[in-house]
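Following this message is one structure expressed as structure tokens.
A protein chain is absent from this complex, but the other protein chains hold their places.
So, chain A:
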Amino acid sequence: MAVLTVSDLVVELITPRGVIRAVDGVSFDIDAGETVTIIGESGSGKSTTAMALLRLLPDDLAVISGSAQIDGQDVVGTRKHIGGIRGRSVALIPQDPMTALNPIATIGQQMVEAIRHAHGSLSKAQARERALELLRQVHLSAPERRVKSYPHELSGGMLQRVLIAMALSTEPRLIVADEPTSALDVTVQAGILDLLLEMQERTGVAVLLITHDLGVARLMSDRIHVMHRGRFVEDGDVEQVVDNPQHEYTRNLLAAIPELGAWDDPEDPDHPDYIDPVAETAAPATDPAAEPAAPTTRPEQAGIPATKGGPRP
């Protein structure tokens, strides 16, 4: 049975400028041990999809319809089940590890909190033992010292390892990884991705990966869905999508990533089409294929959900 089943999910965001259909009828499912990636540019609705499935969007700003089951439990029709699922059968690995932890509680306190939420029978001391064990599993150096540290004392890469350990601590069936490496240094990214693969191998957890980076998608995924303006425009195996893109948006997306194409960059001074911007006073010509199609609406930038209860004069 699939760990996550989503069918015809629609998310409408209520913004000051009107209702935006950020997710417009997407369907997919993920089996145990599988990684499914949603790829798209910012504003395509990929993160909104993930947040909607975890019911982390505020009810007064986001209207969700369609259906979705995590581990067989309905999470769209009702909020009743999600409370019991969060921190137990589903876990989130966030985009920016630097802002993901409570700044005034130690790593250990927050891990113990997560562990005891998932395993209520454990004592504090047992949970602390388990936290250390998990930190060792994610290859964090000197875990005995780190549990006493506060988040600001750790680097982004270290924090992401802590957050992965916290996600694993609950022994989830599904991990939602929302751009897990976007905020990290390039040198750290590979280590975190390796860790995620290793963890998945060991635990057989299903992973929903959200990314804008085809390189990451290619490395991690079994299947990928290309998302554009709230819809999946292309689905399939990674190799198939990358090597033989059917939809124009996918081709644009691929063209926008220099690492994946041939080295054919008109902004390179050695390129035959290169126009010296100093010699040429007019605006340099832009290659339409080098730019992804600009979206007309960008729900992720429309002030959601930061508008909720924001400071008022």
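By our rule, contacts are C-beta pairs under 8 Å (C-beta built on N, C-alpha and C of every residue); 3 or more make two chains touch, one makes a residue touch a chain; residues count from 1.
Definition applied: contacts and distances are computed from a predicted model.
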item	value
Undepicted complex member, UniProt protein name, chosen from "ABC transporter permease", "Gas vesicle protein", "Sodium:solute symporter" or "NADP oxidoreductase"	"ABC transporter permease"
Options A:Ile104, A:Ala125 or A:Ala142, residue touching the unrepresented chain	A:Ile104
Residue, one of A:Arg21, A:His117 or A:Arg231, that touches the chain absent here	A:His117
Options A:Leu56, A:Leu122 or A:Val188, residue touching the unrepresented chain	A:Leu56
Contact with the hidden chain (one of A:Ile20, A:Ile38 or A:Leu92)	A:Leu92
Chain A residues that touch the omitted chain in the full complex	54, 56, 60, 83, 86-88, 90-92, 94, 96, 99-105, 110, 113-114, 117-118, 150, 152, 163, 166, 170, 305-306, 308-312
